[in-house]
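Sharing a structure here in structure tokens format.
Every protein chain of the complex appears in place save one, which is left out.
Moving on to chain A:
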Amino acid sequence: MTKTPSSRIGELIAAQRQAQRGRLRIAAAGGTVVAVAATCLLGLSGWFITGAAIAGVAGSAAVQAFNYMMPSATIRLLAILRTGARYIERVAGHEAALKALARLRPQLFDALASAPPAQALALSSGEASARLVQDVDAVQTLFVRLSAPWALGAGAVSAAFLAGMASPLAGLMLLLAMGLSAAGSVLIARRLAAPAGREVQIATGRLKDRLASLEAVSPELKAYGLDRWAASEAAHTASGLDRAQIALSQAGGWMAAWQATVTGLAVAAVVPATLGASLPMTALAALAAVMGIEAAAGLVGALQQNGAAVEAARRLDALASAPSLASSPAPSEASLVLSADGVQMAPPMRLGLIGPSGSGKTTLAERLVGLRDALAHEARLGGLDIAGVAPDDRRPLFAYAAQDIRLIDGTIRDNLLLAGPAEDGALWRALEDAALAERVRADPAGLDARVGPNGERLSGGERRRLGLARAYLRSAPWLVLDEPTEGLDPTTEARVLTALDRRLKHSGQGLIVVSHRPAPTQLCDRVIRVEGIAEDGKVRLTVTRQLAPV
């Protein structure tokens, strides 16, 4: 089911276009009416005044013969029509775009989260937000501008028609001028606007990334007096964005200048071409020329944003085009064999992983629980080679408390419920076993106390224990705890481990605990020492302690 990289975002956008086609059609119809009405309004006014002037000069008989009721009524009708149609076009077009974007954002997040772990977890959060908010916004023009060709076409046809009524040559001249206008605009868009628009998108992502990474280390920056340096680093990155934005504005300016020039040329070509026609028709043709070129303005606006939209779509595509794994068999039971060890383990077995820092303990744990792409022949899960088991199928077997606990910016309850729906009683029991219940109870908001972005309102140890409680709430066959008691004082550590032991006996879950502290591994039946990561990427192991199976 691998999809070609170019198609995924295109498919999503096409699906949204399909879903919003009613609104988009209304927008196109509105745009068409606006262009025709606007062209006719000014052309007719010019014709009317000129005709009136000639009739007025010619005397009362001519005045009587001059039909002024129809044109003056039509002028008013066109004015109303233009206004109403413009409103409908804008509302329908933007509504379609906004609704489409609102659906695209969660779809893209889902696509990102479903990507292979190496890709999904590589994206920095600033970059991800830039893509899901700004890039999706930039794609908006792909929907809004859908009515532009219709408006352009209708404006062009009606203007050429009006000019052609004065003389066919005038109509032809106007068509040529409109062609010239469009060609020049497209050229400016490709040469100037598109690269600038792309650069704006890229520079915005770069700035967000830079800010996020610098902000993460602010204490050290402050200690060494590097806060100004960091500010100027960020300002330097931001100036790149400013430059790109200026280039984009200027490209827009050139397009407008080109439009004005071509309008002048169109008038200069159309007026002489009406030689021989009546004066009112010359006036009509001249004004139609002005309006015909103006009808192209909508397209020009869309063209200016095109570069940004294309770059945004390209980046979103890189985000969404992650090839999903072909469907693979899911393990039917929870037995685990580490190939370097060869012993089959199954819950309620308790396995300890020890070893020096950087030896690959966490890597191994992340490969098991599906947060890292697994290597072939490294382990077997439910009798299957782990590399053949999709991360989505590995995850249900494990409840994982990572070394680096990630919390969402919400309440204690929100974070616990990430593990799945649960009663308050179960939440409190989990907090109790993680030695965090007292702390939560002491807060007036209790379970509804907010943890802040990144869990900043909690201390490191509290975050760790909240992560532990969250893992307890997930009833998977294996509980995988990475350094569960790091940062805890010995008393709390002892409390946590006693509760863990009790909990495991009760639930029958298996335990895989990664730690360099002696206390957690004392709960284990088997202890394996992780020696390091071999050249082929596999983790090297030696068994250090083997107790009789319970």
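We adopt the following convention: contacts are C-beta pairs under 8 Å (C-beta built on N, C-alpha and C of every residue); 3 or more make two chains touch, one makes a residue touch a chain; residues count from 1.
We take it that contacts and distances are computed from a predicted model.
The chain not displayed here is annotated in its UniProt record as "ATP-binding cassette subfamily C protein CydD", chosen from "ATP-binding cassette subfamily C protein CydD", "RNA polymerase subunit sigma-24", "ABC transporter permease" or "Sarcosine oxidase subunit delta". In the complete complex, the hidden chain is touched by one of A:A212, A:L384 or A:A519, namely A:A212.
Touching the chain that is not shown, out of A:E486, A:D501 or A:E531: A:E486 (per the contact rule at the top). Although one chain is not drawn, the whole complex shows that of A:A19, A:V133, A:V186 or A:A318 it is A:V133 that touches it.
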